[in-house]
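Let's look at subunit A:
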Amino acid sequence: MMKLFRFAIALGLYAGVAVAQPPGPGPQGPATGKAAAPHDITGYWVAVVTEDWRYRMITAKAGDYPGINLTPAAQLVANAWDPAKDIAAGNVCKAYGAGGLLRLPTRLHITWASDNVLSIETDAGKQKRLFKFGAAQDGAGAGTLQGVSKARWDLQRERAFGPVVNGTLEVVTTQMAPGYVRKNGVPYGEGAKLTEYYETVKEDNGEQFLIVIANLEDAANLAQPVLTSTNFKREPDGKKWDPSECTAK
Partner candidate 1 sequence: MNSLIRSVLLLALAAGSCLLSSAAMSEKNLAGVWVGTYSEDWPDRFPGPELGDYAGLPINDADRLRALSWSASLIALPEYQCRVHPSDYANSFADIRLWEERDPITEKLIALHLQHFAWQTRRTIWMDGREHPPEYAQHTSMGFSTGQWDGQVLTIHTTHLKEGWLRRNGAARSDKATVTEHFIRHGDILTWTVVVNDPIYLEEPFIRNRDYRYSVDNQVANYACDSVVEMVRAPGYIPHHLPGTNEDVKIFAETHGIPYKAAMGGAATMYPEYIKVIRSLPVPSPR
Partner candidate 2 sequence: MQSLSVSSFCKRGVLLALGILLASGSHAQQQDFSKVKIEALKVRDNIYMLVGSGGNITLQIGADGVLIVDTQYAELSDRILAKIRELSKGPIRYIIDTHHHADHTGGNAKLRAAGMTVSGGNVGGDIADAGAGAQIIAHENALLHMTAPPAAGQPAIPSAALPTLTYFTPKKDLWFNGEGIRIMYEPNAHTDGDSIVYFRQSDVISSGDVYVTNQYPFIDIANGGSIQGIIAAANNIIDLIIPVYGQDGGTLVIPGHGRLSDIGDVINYREMLTIIRDRIADMIRKGMTLEQVKAAKPTQDYDPRWGASSGFWTTTQFVEAVYKNLSTAQGK
């Protein structure tokens, strides 16, 4: 009886593993990030700035960051922000790091750089983030503004052994160079961890939105994580793509 029971457990576990794996070429091994993608996230997307407008479309004054709880040390840094000093120190792109980049008014161009690397470029500041799946995760990018981003698909099925009906792109980014979560000098440090979820939704009028839910944690600077959700609308092409240099203010 115990043998039978153990066999059944093993059978059940195997079935569970089969369910949890992304679809893909079975005999060849785990699917690539590109093959496993439950929907097409590539293309051009434009930020739709309906929230935090005066912190994103213009740059607020130093010390103006309500809703973000900073540690006492970080408050001193934020309140003393001086864009001229950033420029002088060669840090004009400090607000364009992974911790704050997608909150800037920007367009995104998302492509597969390879089967396991998703590239997100922004025209604002001409930045590029690389989301690496599985075997492609090599630690490259440590200490840069964009850090190291590890990606996976969180696939959803309607029932235990059913087909994939949707999925979320989950990205965890660490080892970023210090940056600004808001352009007016609100800091995060090298110990920060950014967890993002990329969701797409389609409206009845055919418009498609990309919603980026971002949770930024940094014990040294943030007394509470900064949790934001940023909307992008799909554009048919790159006609409005307009690369611009970083600005410190």
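Basically, a residue touches a chain if its C-beta (ideal position, glycine included) is under 8 Å from a C-beta of that chain, and two chains touch if they have at least 3 such contacts; residues count from 1.
With respect to how the candidates were assembled, all candidates are chains of the complex that A comes from, given by their letters.
What you see is a predicted model; the values in this text were computed from it and never measured.
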Touching candidate - 1 or 2 - for subunit A as found in this complex: 1
Subunit A residues within the candidate 1 interface of the complex: 1, 4-5, 8-17, 19-20, 38, 46-54, 57-58, 60, 66-68, 105-107, 123-124, 154-161, 165-168, 170, 197, 199, 201, 203-205, 207, 209, 211, 213, 215, 226-231, 240, 242
